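Please read through the structure below; I'll follow up with questions.
The complex is shown incomplete by one protein chain, all other protein chains being positioned as in the whole.
Labels run A, B, C and D following the written order; every chain starts at residue 1.
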Amino acid sequence: MLVNCSAYEDGRKVADIPVDKISDYLQRPGCFVWVALNEPDAGELDAMQREFGLHELAVEDAHHGHERPKIEEYGDSLFVVLHTVDAGPDGLSVGEVNIFVGRNYVLSVRNRSQRGFTDVRARCEREPALLRHGAGYVLYALVDTVVDRYFPVLDNLESELETVEDQIFTRESGRASLESLYALKQKLMVLKHAVWPLHEAVGRLHGGRVPEVCAGLQDYFRDVYDHLLRINQTIDSIRDMATTAMSVHLSLVTMQENETTKRLAAYAALIGVPTMIAGVYGMNFEQMPELRWTFGYPVVLAIMVGIDIYLFWRFRRAGWL
Amino acid sequence: MLVNCSAYEDGRKVADIPVDKISDYLQRPGCFVWVALNEPDAGELDAMQREFGLHELAVEDAHHGHERPKIEEYGDSLFVVLHTVDAGPDGLSVGEVNIFVGRNYVLSVRNRSQRGFTDVRARCEREPALLRHGAGYVLYALVDTVVDRYFPVLDNLESELETVEDQIFTRESGRASLESLYALKQKLMVLKHAVWPLHEAVGRLHGGRVPEVCAGLQDYFRDVYDHLLRINQTIDSIRDMATTAMSVHLSLVTMQENETTKRLAAYAALIGVPTMIAGVYGMNFEQMPELRWTFGYPVVLAIMVGIDIYLFWRFRRAGWL
Amino acid sequence: MLVNCSAYEDGRKVADIPVDKISDYLQRPGCFVWVALNEPDAGELDAMQREFGLHELAVEDAHHGHERPKIEEYGDSLFVVLHTVDAGPDGLSVGEVNIFVGRNYVLSVRNRSQRGFTDVRARCEREPALLRHGAGYVLYALVDTVVDRYFPVLDNLESELETVEDQIFTRESGRASLESLYALKQKLMVLKHAVWPLHEAVGRLHGGRVPEVCAGLQDYFRDVYDHLLRINQTIDSIRDMATTAMSVHLSLVTMQENETTKRLAAYAALIGVPTMIAGVYGMNFEQMPELRWTFGYPVVLAIMVGIDIYLFWRFRRAGWL
Amino acid sequence: MLVNCSAYEDGRKVADIPVDKISDYLQRPGCFVWVALNEPDAGELDAMQREFGLHELAVEDAHHGHERPKIEEYGDSLFVVLHTVDAGPDGLSVGEVNIFVGRNYVLSVRNRSQRGFTDVRARCEREPALLRHGAGYVLYALVDTVVDRYFPVLDNLESELETVEDQIFTRESGRASLESLYALKQKLMVLKHAVWPLHEAVGRLHGGRVPEVCAGLQDYFRDVYDHLLRINQTIDSIRDMATTAMSVHLSLVTMQENETTKRLAAYAALIGVPTMIAGVYGMNFEQMPELRWTFGYPVVLAIMVGIDIYLFWRFRRAGWL
Partner (left out) sequence: MLVNCSAYEDGRKVADIPVDKISDYLQRPGCFVWVALNEPDAGELDAMQREFGLHELAVEDAHHGHERPKIEEYGDSLFVVLHTVDAGPDGLSVGEVNIFVGRNYVLSVRNRSQRGFTDVRARCEREPALLRHGAGYVLYALVDTVVDRYFPVLDNLESELETVEDQIFTRESGRASLESLYALKQKLMVLKHAVWPLHEAVGRLHGGRVPEVCAGLQDYFRDVYDHLLRINQTIDSIRDMATTAMSVHLSLVTMQENETTKRLAAYAALIGVPTMIAGVYGMNFEQMPELRWTFGYPVVLAIMVGIDIYLFWRFRRAGWL
């Protein structure tokens, strides 16, 4: 589905143009075309391939999807694959944005991604001074936007970790905490898969030999690179703490078991001692003087209760009950 | 066993040729020969070595097998070792494909590998425009096919992990889950051994100095490289999650033990308390007024049952029973 | 808030100058301006950007904050982000210092950082021989100070580890030790995030191509680099030992449980044996000669006590009680 | 002890020569001398040092032994340290082979190594075409042989792992499995220490600048390098699986404990319930009608047995017994 197709000159929009006029505008010097597609069918992609002369392998990648994030050079043009990550009701959902960038065109293709880039276009059009940099700047704006959208996802994961830490340390460490930690690790893996390859790829856009399309924009891409580094580092920290939390959990569970065993031992003693005494006075010896005492029975009862109170107090003090 | 032996010119098959004519066709400019062997005996390999002038060490490797995946240059020619991985009834079975590639020939030798490459040959012959690239393109086609066949294996491993996760979290975490996780790790290791060295080797075919045979095909090999990277990353993720699943399993087993101990404590209390009371009234004191009450017996029985009901309710509420 | 704004010439302070005179002094050869801001508002930053001609992206980073430590070159000038780490009542609190350095100016911007740099300025002014190196030396002095302030934080963490080790090995290994270890790991992570990226960045100021501002100061920056390396290494050691301490803790907890179970077994035996004997003499057989013995009762009592004393001694010797 | 000392020319043995003639033969162009020592004393090493002009530090290393595997250049000559690893009755035994190689000589010195290299010499002498490469080829043949002898050791370790896996999963997971795993890890460490540094060192003989002695033999050394890579990778896999097996073992032990606790709980119930009932009918109330029933006793006995049968069936079904 075609979302947008416009020509820009000198940092300002010239016109919304139909797809078959694209090649005309590409001829005009100082002019570039910016096309946005969403979940295109094969026909639309073919049309684009013809208009912009895209490389077959890149188009195939865009068509099949499920590529890892990357930035590839095909001659003068770049093919960029980005993953969008959105927090959905059951875990993170991953979408894909493919961007074809040449000297005088940008083509973005969204797949399974919930949010579009109309705000990026609007922002770019409000700043002609920057948009004058051409297709490379548009690429920067798109990548920057995708990366900025990782931050709220990351913040969510951080607060999930805090919730679980809270559960583990202040409440009962049960099954639920373990499941949350496991799910957290799965989500971190998903985010990592989106961020890590991109981070590597963007690194090649700000240092050393830079593709011509991005020339003069190194400072901008270094900024994106830095954000990706920060996200990466935070992911690693959360993973590390999640692993630590899992072993803390195991220790706590083992300690709880220890407490259960102590309680079991205390119960056994509290019940067992009176039973033993009662057993003694249930023996059938003919000569058991206590049995004939008038207050034998209440005295023995009192002794039983007394021992239990004493034991209870001892166990309580030792933290067994 | 000779599977196929054909000469190609300008992207089209010229003829199926007998083995002893190979050297004739190798002389013709613009012509290349593509031979496929399956589980060849020493004689067949020797014949090939003579026809194509293969390097002794490479032939020895192909003969002995059990090499790790690699791409080696011997002068102008390449010697490529690939592992095929098939999901068999008991674990993964690994086969080997050795490919000798020169300027004007491709020789593929399969060993212990279940599926052949006739579909690759057919596909190549349908696309003369690509096959015109020569022996390098055939190499790409073969490597790409082997790599593509890793994906269903990987998908299987991913669903095995999901099955085990399911087992662990929703049902009893028993021995079977542990064995599945262990087997999963073993399979990942096997797949990793096939993928990791190949990934390194293919990296040298798309960047920096490229062997002449593969010149002009960098974009294609970069594509394969990218798929290998993706497989690698997925393997690492599955391994990571499998390790996490194992420690989750340990925690869950410890928690189950805790629950068993609690249940044991609860049982002990439920049985012990009435036994204690019965013990008291089994004492032989002469002065025990309750023994003479008409309703002493039923009252004591009621007390026993009452206490047990109360305890049962308490334990149930505390989650011990 | 403007903290300080002075011009220096030949290693000595020339004058405290108002902000709008900065550009005048920047013109004077051999003169440099050193400005310090604390939690500036947007207006103050804008004024500075105009006076010094700072790069937009750098100013934006300084304004938004939450960047990772880094040293970026924008043409001839450097933009440095440092994290300050202070031990607060609940964990470590992280502040940010942004430093803009050009050939003839230094602008430091503090945010959420508790301690200022007036002592650095005072120390620099006392050593004109060194301050003569210009803006690069001021940068060194600031970075060196921030890094030196990490050491007491690190020392605190080291003694926290020692406290926990002490708790674990000499006293009961309880919940508190686990929580301390977890908190320690969190703090190490925070410190690591401040130190690690800075260490990488400073590495680029003492070897290979050095930014012009820092030329001739390599030995100084190598010294800072070395301190950062040492901090990094110590952080890694503490983390490693903390992880080890956690698994020691788990082993100790499991051993405690073992001891509890042994004690439970011993109790059960001490109570169970007399109960069993009493049960025997509570049987109602008509022919039980012992029941008629004059000293039957005291003898049986003595046997019960004797067995318990023996068992107690055995259990004590075996370390079960 | 001198094992062998021969001169070779044009790939063929010229003569077995006495030690003091070595320098004569070294003068003859196109001729090289190959000497083999086994556990030499200081005098023999000194003689060799004089004859071949070996570097003092290298001789010292060969004399003291206990060096790590390495390949060092001393001017035009190489000093190679290899470790031989033999499976002995109690663990692996490590020997050392030091090889001095110059343009026209090879000196091998064995220490604490069980198998010699007479088979290597015999094989070389059978292939004059290869031996014509000179001293470098002899070095290759020796290194290749040492490396090939690692494979059976590795295979042993692999089957040890399989034996332990079998023990763990199919039989009782006891102390023996743990000890085997620990011993396996120790052996892997020993083998790793022999292989890893050699792998690094051999890498320098097949790529980039190659020592002159080995010129023209890169393909051969690459082959050795590849075998070392494969051994390394297999070692890492076995270690990884051994670590996994240890945590599986822990989980299984914890599960066994759980089962023991369940059995304990079941026993307690089976014994406790009849005891409780017997206690009730052991009470001395005057009004207990059941006591007077003719069939009171057998009915109660039947109830006891009935309850126990029911409980037993329940526990059996739940897998507790």
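As a convention for this text, a residue touches a chain if its C-beta (ideal position, glycine included) is under 8 Å from a C-beta of that chain, and two chains touch if they have at least 3 such contacts.
Worth saying up front: this structure is predicted, and the values here are computed from it rather than measured.
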Visible chains in contact with the missing one: C, D
Candidate in contact with the missing chain, chosen from D:Ala87, D:Met189 or D:Ala215: D:Met189
Listed residues D:Gly174, D:Gly306 or D:Gly319, member touching the removed chain: D:Gly174
Full-complex contact with the absent chain, from C:Val14, C:Cys31, C:Val94 or C:Val248: C:Val248
Candidates D:Ile17, D:Val94 or D:Leu291 - the one touching the absent chain: D:Leu291
Touching residues (missing chain, whole complex) on chain C: 165, 169, 219-220, 222-223, 226, 229-230, 233, 237, 240-241, 244-245, 247-248, 250-252, 254-255, 257-258, 261-262, 264-265, 268-269, 272-273, 275-276, 279-280, 282-288
Interface with the undisplayed chain - residues on chain D: 55, 57, 61, 67-68, 70, 72, 74, 174-175, 178-179, 181-182, 185-186, 189, 193, 197, 243, 246-247, 249-250, 253-254, 256-257, 260-261, 263-264, 267-268, 271-272, 274-275, 278-279, 281-284, 288, 290-297, 300-301, 304
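Basically, only the chains that are shown with their structure count from here on.
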Copy pair chain B, chain D: interface residue numbering same or different (half cut): different
Superposing rotation of chain A relative to chain B, computed on C-alpha atoms, to nearest 5°: 70
Whole-Å gap between the CA centroids of chain A and chain C: 25
Inter-centroid spacing, chain C versus chain B (mean Cα positions, whole Å): 41
Junction residues of chain D - those touching two or more other chains: 282
Pairwise touch network: line, ring, star, complete, or other: line
Interchain contacts, given as pairs of chains that touch: A-B, A-C, B-D
